[in-house]
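Apart from one protein chain that is not included, each protein chain of the complex appears where it belongs.
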Amino acid sequence: MLSYKIDDDAELRLIEPRHAAELNALVTGNFEHIREWSGWLTERERPIERTQEWITQNLTRFANSESFTVGIWYKNALAGQIDFGNLNWRDRKMEIGYWLGASFQGQGLVTRSCRVLINHAFHELKLNRIYMHCAVENRKSRRIPEKLGFREEGILRETGWLHDHFVDEVIYGLLASEWPDESN
Amino acid sequence: MLSYKIDDDAELRLIEPRHAAELNALVTGNFEHIREWSGWLTERERPIERTQEWITQNLTRFANSESFTVGIWYKNALAGQIDFGNLNWRDRKMEIGYWLGASFQGQGLVTRSCRVLINHAFHELKLNRIYMHCAVENRKSRRIPEKLGFREEGILRETGWLHDHFVDEVIYGLLASEWPDESN
Amino acid sequence: MLSYKIDDDAELRLIEPRHAAELNALVTGNFEHIREWSGWLTERERPIERTQEWITQNLTRFANSESFTVGIWYKNALAGQIDFGNLNWRDRKMEIGYWLGASFQGQGLVTRSCRVLINHAFHELKLNRIYMHCAVENRKSRRIPEKLGFREEGILRETGWLHDHFVDEVIYGLLASEWPDESN
Amino acid sequence: MLSYKIDDDAELRLIEPRHAAELNALVTGNFEHIREWSGWLTERERPIERTQEWITQNLTRFANSESFTVGIWYKNALAGQIDFGNLNWRDRKMEIGYWLGASFQGQGLVTRSCRVLINHAFHELKLNRIYMHCAVENRKSRRIPEKLGFREEGILRETGWLHDHFVDEVIYGLLASEWPDESN
Amino acid sequence: MLSYKIDDDAELRLIEPRHAAELNALVTGNFEHIREWSGWLTERERPIERTQEWITQNLTRFANSESFTVGIWYKNALAGQIDFGNLNWRDRKMEIGYWLGASFQGQGLVTRSCRVLINHAFHELKLNRIYMHCAVENRKSRRIPEKLGFREEGILRETGWLHDHFVDEVIYGLLASEWPDESN
Partner (left out) sequence: MLSYKIDDDAELRLIEPRHAAELNALVTGNFEHIREWSGWLTERERPIERTQEWITQNLTRFANSESFTVGIWYKNALAGQIDFGNLNWRDRKMEIGYWLGASFQGQGLVTRSCRVLINHAFHELKLNRIYMHCAVENRKSRRIPEKLGFREEGILRETGWLHDHFVDEVIYGLLASEWPDESN
């Protein structure tokens, strides 16, 4: 019910346990697509109970101000997910991550959603830094932080295990001082 | 960030730990007003840590699909609170409760907010019954379920302790079948 | 060992984990009988580990002064169960519930047991109100609060899910001031 | 309410959180007397919250079949306490301990209470062995296991810290095969 | 990595979750040998997850200063285990236990390891008493406390269940004052 409208078709909502079946269907239907760059995705099918549990754990971290996860809904169908993780209040920074179903790509959904969330992070949560890891070879994903104005800060060597090999990741950073003031 | 717009001035949002100071200020500033009909309110001031903890517990119950609490924001100021409690999935029912700061009264804020939440409960959560307790003497509060179409189902005698005496409470019930179909 | 003698044949005891097999046998043997008015009863057989766990959870709630459950033993056989639930210390009220094996009916076992427990609740625990829900159609069960002097306070519409339909429930209330003083 | 009658004046009951004030008063009023042989007793006064917590922990262990504690009530006043601790279900054994307020001594209250509990342990819980530790010098306490038929099995050297020195303790054991069959 | 060298071939290390497979293999390979005097050993094979969990629980008790368990490694192979359990800080005492794979016996590995641990317990942890239980008939095991200077303090009758019968156990005690001062 609570949501953030991106445009007439797209909106962000918290993912709740009752969305588990919809989330499972999206992941299963996009298994190869998501798995290509996601080391955590190893099984095509997950029992719904495990997905509900994962959602509950996520919301519990939100309850403790440690992270939060929103779904992107497009024409009332779950299209993808954006995570704000590793919220560090002393250092006033957090990490952003995302994935999107294959059929929803090409419309800038993730970029526009990230813009909203970054706005929220800098203006509401008063964070100072947002960072992101992308596999060096994942050109498509890297375009998003680049379009959003993140700076490339380094390349972490062999920092992620992707199914059968280690990958290098670019780390991107964005500071509050670099973000245009558009607080509503 | 996630919200439900009631109108140009009013919106509903989840209450998060970072709202603790604003919530405390609202309660303290309306101490006599809220306390008049709220047995739980015994102290004018609460340490912010205790309020944060209470909010975290509330959100944890939300994470477990047991209840949820939203704040009513009016012109970007916290104005009051609506609770959906005692979510019972087997019986598909839940309880509603609310309070509003004195200076925000008279505009139908609670009634309009409840309408949105009830819509959500019947159409999204697929509940079958929503109920509410009001002290028999609390005429102002009773007008809200009455305007929303709840039916009076009985009077529970001496069912609540209000600071120094027991009060009788009307129980109101509303069924999905009685609610006009106005899904999203 | 600790018990309350109702008469020469019947006594109340706390249900402990070691009673799990006896409790399972009673429920299985009375499956249709109990199930007729109990929405929670869906499986004829339960693994003993799950029953032990349920008993342990019950006793843990007792340890926290939240509720308690006693068994009715008749001629040293477990005959039924009485629950004092939803202990609310601020409002000084609690809910009572019960069921009895079919072959033990007709002797007033539940009524006499409830009398003892109500006495305890009003005189030892200093509660002010005891309430009970009965399905409107469950004539047999409704005779118990009526014999005990509870007043009918209202009818909660479609408040319980009974296997395949919703049922209306009468709510009965009894106040300390209505209970004869027979503290021992 | 649930109890075991020792005689017309004395009975055993579970100690519940609501007995905390009575328990505190008994301990404070018998501080020197209990402390003489109890290393755990170091403070004359305890806040009631801490005693309630301790009782809740005790009952939680009871809920988990790990131990249980009963109070001895004499003419409706709490007189002392008997603990069945370290319940070991594989070895089918447990430890017994007790203390009694000074003014309640001399009537065999502890001995008679222990007899009831031992009966319960052997006949209901089907334990095989009950044991007890007494400081070698605590002649009065040692008379109890001796009257009950426990055998002295050894002397554990410097096994307990009693405020300012170590004490040797006799270990007493009693086997189910040594206990007369007087089940309920 | 952290270890205590007994000699050129033998050393003590904490058992960590990553040792679960090695520990399982040792227990399975010595099933009859260990089981002869260990009531806890009932299954020849254990799933590795359960062993990891057990190790984690053990280390958590170490984290809470309640007990600790070290493995004996001989020529870089896990050979056996020594437990310091029931750490009681008020009475400044603890219990010692051990077992060793059959092929590692005859070299005094356990005696030498215990000597090191006892030294640690008396000189670093400042304990006052160490005790040990051995089945009366387990002559081989009893030689260890005897060589280390423990005194026989009594015989606990039928105190342990060994698969199909109860066994009597000797209790051995050793005091700090009886231990030669060889603190490093």
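We call the chains A, B, C, D and E, going by the order they appear; numbering starts again at 1 in every chain.
Here is the rule we use: a residue touches a chain if its C-beta (ideal position, glycine included) is under 8 Å from a C-beta of that chain, and two chains touch if they have at least 3 such contacts.
Note that the structure is predicted; figures quoted are calculated from it, not measured.
Partners of the chain left out, restricted to shown chains and counted across the full complex, are A, E.
Across E:10, E:23, E:70 or E:175, the single residue that touches the chain missing here is E:70. In the complete complex, the residue from E:37, E:62 or E:179 that touches the missing chain is E:62. Remark: the residues of chain A touching the chain excluded from display are 39-40, 90-93, 128-129, 131, 151, 153-161, 166, 171, 173, 175. Summarising the interface, chain E meets the missing chain with residues 1-4, 12-14, 16-18, 55-60, 62-65, 70, 116-117, 120, 124-125.
Here, only the chains that are shown with their structure count from here on.
Graph distance from chain B to chain D, where chains that touch are one step apart, equals 2. Interface of chain C with chain D: the two copies contact each other largely through the same residue positions, with over half of all numbers used appearing on both sides. Note on D-E: across the candidates B-C, C-D or A-B, the interface recurring with over half of the contact pairs conserved by residue number is B-C.
The two copies, chain B and chain C, are related by a rotation of 180°, based on C-alpha atoms and rounded to the nearest 5. Taking each chain's centre as the mean of its C-alpha atoms, chain A lies 32 Å from chain B. Multi-chain contact residues of chain A, defined as those touching 2 or more other chains: none present. Chain-to-chain contact here is organised linearly: an open path runs through the chains from one end to the other. All chain pairs that touch, listed by label, are A-B, B-C, C-D, D-E.
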